[in-house]
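For this depiction, one protein chain was excluded, whereas all remaining protein chains were kept in their positions.
This part shows chain A:
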Amino acid sequence: MSVITYRQALRDTLRAEMHRDENVILLGEEIGVFEGSYKITEGLLNEFGERRVRDTPIAEEGFVGAAVGAAMLGLRPVVELMTINFSLIAIDQIINHAAKIYGMFGGQNSVPMVIRTPGGGGQQLGATHSQNIELFYAFVPGLKVLAPSTPAEAASMLRAAIRDDDPVLLLENLGLYNTKGEVPDDDESVAEIGRAAVTREGSDITLIGYSRMAALGTQVAEALAKEDISVEVVDLRSLRPLDRQTIVDSVKKTGCAVVAEDDWLTYGIGAEIAASIQEGAFDYLDAPVRRVAMAEVPLPYAKPLENAALPSTESVTTAIKETLSAVGKRVG
């Protein structure tokens, strides 16, 4: 085991997959000479050359679409979109093309490609650079959407995404790139797409999150354990397909749930989770499912406003304690 950052885990995995398979190429803005806006691809141009690490023009629709076309001929392009906000410029190619080509032509041609892109607010980047719009992609059959919350997950999910024959969007997070965690040496683990994981067992309440909110959820659970509150944490890991059974099994055990999400609440990922819980565990619920989500505003630049709008350790803790109070469980 080595303790490495989420960033390092992604970089190591890209490098290993490029060595493993000549069909894996990288495309994106500033990934080569500049070594990546967030330095995920640092060193890869030197190692693999311009043929396999391609700096693209600022043309998201063009190069994402080119990756789709290259994938149709059997390459396995891994595209970096500088942030998920810029995916909006490529959304026609992602939703109307990458997600449709396999089905629309009767299963003749798969599209084995990966789009890596970070979401996440909290960096004072203002309204257009701080959105969490993974929902748009998780909404669409034909796409697979993964959201790793730890370095080990980042590595195993990226590996799974590259080896999968369908278009996979790997949701990274600006706030997670520097986080550290244990990753096996000579890691070869391949995540199972479509599976959530209970990352911490507990008995009082289920906390469901993904990406940054799953990582934050684990911290909250650890803190609450000191107050003798036992929180079970479910890391969704896969936003599409969605593993409803793991969520429901946990809620059946604990009797109540809080969903923590970095996106907006109305129509958000948490709405789907809450709906699934009421359908799958209605008789087991001791309280309404509570959602913690971003305030429904274009995220402001000023730090106090940004902090107030985003879900935090405090807001998740509050939601857990209030839910437990509602069901009459002792709150420390």
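In the analysis below, a contact is a pair of C-beta atoms (placed from the backbone, for glycine too) under 8 Å apart; a residue touches a chain by one contact, two chains touch by 3 or more; residues count from 1.
The criterion applied here is as follows: contacts and distances are computed from a predicted model.
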| item | value |
| --- | --- |
| Missing subunit (named according to UniProt) among the choices "Cytochrome d ubiquinol oxidase subunit II", "DNA polymerase IV", "Sulfate/thiosulfate import ATP-binding protein CysA 2" or "Pyruvate dehydrogenase E1 component subunit alpha" | "Pyruvate dehydrogenase E1 component subunit alpha" |
| Per the touch definition above, residue among A:Leu45, A:Val183, A:Leu242 or A:Leu310 touching the missing chain | A:Leu242 |
| From A:Arg7, A:Arg116, A:His129 or A:Lys144, residue that would touch the chain that is not displayed | A:Lys144 |
| Touch with the omitted chain, as defined above, among A:Val64, A:Leu169 or A:Leu224 | A:Val64 |
| Candidate in contact with the missing chain, chosen from A:Ile4, A:Leu44, A:Leu75 or A:Ala271 | A:Leu75 |
| Contacts of chain A with the absent chain, listed as residue ranges | 25, 51, 54, 56-57, 59, 61-75, 77, 92-93, 96-97, 101-112, 141-142, 144, 164-166, 192-195, 238, 241-245, 248, 275-276, 279-280 |
